[in-house]
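Only a single protein chain was left out; the remaining protein chains are all shown in position.
Naming follows writing order (A and B), and every chain is counted from residue 1.
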Amino acid sequence: MATNATSFRSKYRATMDHVVTGLAVLATALVVVPLIAIFVYLLLKGASSVNLDFFLKNPVPEGESGGGMANAIVGSGVLLGIASLIGIPIGIGAGIYLAEFGRGTRLANAVRFTADVLNGVPSIVMGLAAYSLIVIPQRHFSALSGGVALGIMMIPTVARTSEEMLLMVPNMIREAALGLGLSNWRAVLSITVRTASPGIITGCMLAFARVAGETAPLIFTALGNAFFSTNPNQPIEALPLQIWVYATGPYEDQHRLAWAGALVLIVLIVLAVSLVRYVTSRGVLKGAS
Amino acid sequence: MPKTEISAVRQFLNSRGNSAIADRVFHFLMVLCALSIFGIVILILSELMLRSSEAWHQFGFRFFSQTPAHDRYTGLPTYWDPVNGSFSALPFVFGTLVSSLLSLVISVPLAVGLAIFLTEMCPRFLRGPLAFITELLAAIPSIIYGLWAVFVLVPLLREHVNPMLVKYFGWTGFFKPDNPTGLGYVAAAVILAIMILPIISSLTREVMTAVPHSQREAVLALGATRWEMIRMGVLRNARIGIVGAVILGLGRALGETMAVTMVIGNTAEISRSLLANGSSMSSVIANEFAEAVSDLHRSSLIEIGLALFVVTIIVNAFARLLVWMVTRGAPARVH
Partner (left out) sequence: MGVGIEVTNLNAWYGTNHTLQDITLNIPANHATALIGPSGCGKSTFVRCLNRMHETNPIARVTGTVRIGDMDIYNDAQPVEIRRRVGMVFQRPNPFPTMSIYDNVASGLKLNGYKNKRSLDEIVERSLKNSALWDEVKDDLKSKSGASLSGGQQQRLCIARALAVDPEVLLMDEPASALDPVSTSKIEDLIFQLKSQYTIVIVTHNMQQAARVAEKTGFFLNGRMVEFDSTHKIFTNPSDKRTEDYITGRFG
């Protein structure tokens, strides 16, 4: 009897083990298959819609066919340029503080924690803040306000990736720099940051790619603009904004342009993510130590 | 040995200052950059409080709880009436909560299953690509998920899934067949689930790998099967971190804007049916803010934004703390 009970128990345990393994595999399949499907669908739909006109022509009035997103691409460029001017230097500076000056201090822990929390704040809130800060005092929508909203969003991401990349630089490199009698700022900028620069640059690219797809903070800051503009003081079009407008409109031709726009964004993001992965897996320091 | 020239080098170096001032300035600038992160939080908070004061004075806390008026003809409640200047955030809070919680119900089991598979079972050659795909999906912008949802997911729900839900679960009262569009809470929840899955899964994986190997070996040494090892050796030790990962996913879902705006239906109503159209806090801001009809309307929308900000800050901070309690080092990063 005892052996029977034992064998039943061990059979039950073995079955349970198989069931759970099966469930985990099923979950993985349920996650991965649709995700790959989304991806492939995007690629196919986008690839069949993208053409030279997409990059070279401005939008045509609703209902007409043809046209492209030249103004939106340039507009996104202007917005991202403003965002990078704000987000990258401040973000790298904060990263340098976290990795080189504040290591282990309470202030650094608080900054790191706040940066992570800020990363999870909805982007539409950033848009509201930029609206309140710039659009209301200026009394008009502008590329500047959109750029500021995106720039603020870049800071925590750039800060945290820069910190991580700097921490990968071995301490003996810092000692070598100090041992040569370099001043501290020289040692940090010309040696430590330069050594970590491939990683820092890709981190910036990742933050860049991420805000490149942001729509919510632009709706009531950059607003959108049917015409070609590069003036930071005027409303400006952006790729994701245009995708939104076209996707929710009724015209087949605009849907096609929306898919093409999505493909351009996706390519940008895939490039950035793969680069980050490549650089971090290879180590910031090829051949060092 | 041309010694004189070397002395020239020596002289040059000795003539360089000690750069104490430059170092101090540099240090100060870096601290300033770091402090800017606190500055951003304070700036957002103060700006939003300033610009929402009008709505706050008008409605106070009732803004999030009241039913201000009823329609004269139909007798249905009107929560949000920009033309007559009566505002209540109730339907948006409801829509945000329903779509977010529903999305957690869908995504959490799948995310944890995926994490278990990746950390404990996955053959080595699959681990890299799978991790890469999840990383990639976390980086795809909301607008693209929205685009896909509008053209693929919503028709799918409309034609196949929703009729089935009505047929088999209609008796619960949660699934009514009166919305022919396919939009609504369920559509929003499904796309949210897909979007937060990579975040929950990668963080769960991170806390599971943080469980020391000795814990697994200890359980295995007692003759446990693999599932028992995962349950007792891994999940038990990582559970606080997994809860943190789930809450972090919740934080993302609460504030997610574009994809939700594109599929939730955008009506300021509260409905018992999960297949009905609704609105979320972020979607109403995205839809109405640029064309707000009055200062009070704009102020009310900003107050909704403020509430969203405060709630996501609290939810994220709590989640980070939980994850940090398990991984100990710096709080985990989300990619």
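One rule holds in what follows: a residue touches a chain if its C-beta (ideal position, glycine included) is under 8 Å from a C-beta of that chain, and two chains touch if they have at least 3 such contacts.
Fair warning: this is a prediction, and the values are worked out from it, not measured in the lab.
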Residue, one of A:L43, A:V60, A:I136 or A:L182, that touches the chain absent here: A:L182
Omitted-chain contact residue, chosen from A:T195, A:T215 or A:Q242: A:T195
Identified contact with the non-displayed chain, of B:S19, B:Q58 or B:Q215: B:S19
Interface with the undisplayed chain - residues on chain A: 170, 172-173, 175-184, 186, 190-191, 194-195, 197, 285-289
Touch residues of chain B, complete complex, unshown partner: 3, 5-10, 12-14, 16, 18-20
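Throughout what follows, only the chains that are shown with their structure count from here on.
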Separation of mean Cα positions, chain B and chain A [Å, integer]: 15
Interface residues, chain B side, partner chain A - complex: 13, 18-19, 22-23, 25-27, 29-38, 40-41, 43-44, 47-48, 50-51, 109-114, 116-118, 120-122, 130, 132-137, 139-148, 150-152, 194, 197, 201, 225-228, 230, 248, 251-252, 254-258, 262, 282, 285-286, 289-290, 302, 305, 308-309, 312-313, 315-317, 319-320, 330-331, 333-335
Residues of chain A touching chain B in the complex: 13-14, 16-17, 20-21, 23-28, 30-32, 34-36, 38-39, 41-42, 89-94, 96-98, 100-102, 107-108, 110-126, 128-129, 131-133, 136, 141, 152, 155-156, 159-160, 164, 181, 183-186, 188, 206, 209-210, 212-216, 219-220, 223, 240, 243-244, 247-248, 255, 258-259, 262, 265-266, 269-270, 272-274, 276-277
